[in-house]
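So the structure is just underneath, and the comments pick up after that.
The complex appears here minus one protein chain, its other protein chains still in place.
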Amino acid sequence: MSSAPENPPADKAAYTHETVFKTRWKDNDVYGHVNNADYYGYFDTVINEMLISEGGLDIHNGETIGLCAESHCKFLGPLSFPGSVDAFLRVAQLGSSSVRYELALFDGETGEPAAVGWFVHVFVDAQTRRPSEITDQMRALFERLQVA
Amino acid sequence: MSSAPENPPADKAAYTHETVFKTRWKDNDVYGHVNNADYYGYFDTVINEMLISEGGLDIHNGETIGLCAESHCKFLGPLSFPGSVDAFLRVAQLGSSSVRYELALFDGETGEPAAVGWFVHVFVDAQTRRPSEITDQMRALFERLQVA
Amino acid sequence: MSSAPENPPADKAAYTHETVFKTRWKDNDVYGHVNNADYYGYFDTVINEMLISEGGLDIHNGETIGLCAESHCKFLGPLSFPGSVDAFLRVAQLGSSSVRYELALFDGETGEPAAVGWFVHVFVDAQTRRPSEITDQMRALFERLQVA
Partner (left out) sequence: MSSAPENPPADKAAYTHETVFKTRWKDNDVYGHVNNADYYGYFDTVINEMLISEGGLDIHNGETIGLCAESHCKFLGPLSFPGSVDAFLRVAQLGSSSVRYELALFDGETGEPAAVGWFVHVFVDAQTRRPSEITDQMRALFERLQVA
């Protein structure tokens, strides 16, 4: 039975990786706050920045790349421009060629929770796009980020 | 017990609303296909275009607006620029101030499924951002789009 | 003396290539109309769609790609979501490895001019990123699009 994973907690202490970044003019939509689709762009940025700087991912010439297989977001509060985002991540599930990250976003000024969600990466061969083993360096990173 | 909704079918005949649009240069990411976050942007466009043209939504001066409370996407295949997207929608669940849409995206040229997902809109007062009854015109639209 | 080129005319009949596309939810910014930076994204899409379909550009594996060297836009009127854009292009200047396109955007519903501008592509070797001769197929396309 494959029921969907539950939403992770809006609790900074529950996560193992953190990064901060500024919002941009165009993140705000016509209703004056960061658009829902941009939250997923934040997820993508947080994840890939980490994979590149700590996991050895080479997005230009690497043999193995990560593609998003499924993602999810529950919106808890607004973010806006100008402002900043305090983003948290942990590894929830680790397979031979896939990983499920859990993420939480907070308003960088107030500390209020803005969203929690998750994102599944399947690692594939950059040419054939068929599933490929997670590399040793990447796996070591994911194990460090996993919660007990 | 609030388990997450299941993914809807990748079957065009199961949906009640359809729209077609072109992809853009910047939809492709560095891996050469439409980025995962942009699928959510497609959802947003499909939904709001319909709410405006058929449901009476006024995004500039309306008293009631729809905010995304939760969304989900399972990625089934690539989309790319240049190309087009054939997008389908139906209403899965209808409450007094919220609605859950189910969506499916297909490659406009090959007809292959690209993604299925869902998106919850909570209707709120544009000023206070507190939940607000779905208007009669909007509810009539949602009932037409609901599956038996 | 290298004075900047003048803005091209807001006159549909002055152009040699046309394409139409829909706006999207997220094109609108907080002020309720299509954001200025997105006009350049439209330029990019119109140009590259044409280069791929008619000029033989292969954005994934081609030896020669086009990079933007300089661009310009004068904003004449609003565009918005929902809506459509009627985009026009012509070739204003053609060198051995570069081309300057002139573009004009109109509201797809009212026909009112939204912007005029120009965009310089330098063709480069995809690996070395050094200037590269425009291919014969591409040059033939540009000559067809050039105004007398």
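Lettered A, B and C in written order, each chain numbered from 1.
Note that a residue touches a chain if its C-beta (ideal position, glycine included) is under 8 Å from a C-beta of that chain, and two chains touch if they have at least 3 such contacts.
These numbers were taken from a predicted model, which means no experiment stands behind them.
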Shown chains that the omitted chain touches within the full complex: A, B, C
Where the unshown chain meets chain A, residue by residue: 21-22, 24-26, 28, 32, 41, 44-45, 48-49, 52-53, 59-60, 81-82
Touching residues on chain B - with respect to the absent chain: 25-26, 28-30, 32, 35, 37
Residues from chain C at the interface with the omitted partner, ascending: 3-6, 30-31, 35-38, 40-41, 43-44, 59-60, 65, 67-75, 126
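The rule is short, and it goes like this: only the chains that are shown with their structure count from here on.
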Centroid comparison with chain C (C-alpha atoms), farthest chain: A
Homomeric contact chain A-chain B: same or different residue positions, threshold half: same
Rotation angle (°) superposing Cα atoms of chain B on chain C, nearest 5: 180
Inter-centroid spacing, chain C versus chain A (mean Cα positions, whole Å): 34
Centroid distance [mean C-alpha coordinates] between chain C and chain B, Å: 30
Between chain B and chain A, distance of the C-alpha-averaged centres to the nearest whole Å: 22
Contacts with two or more other chains, residues of chain A listed in rising order: 30, 35, 37
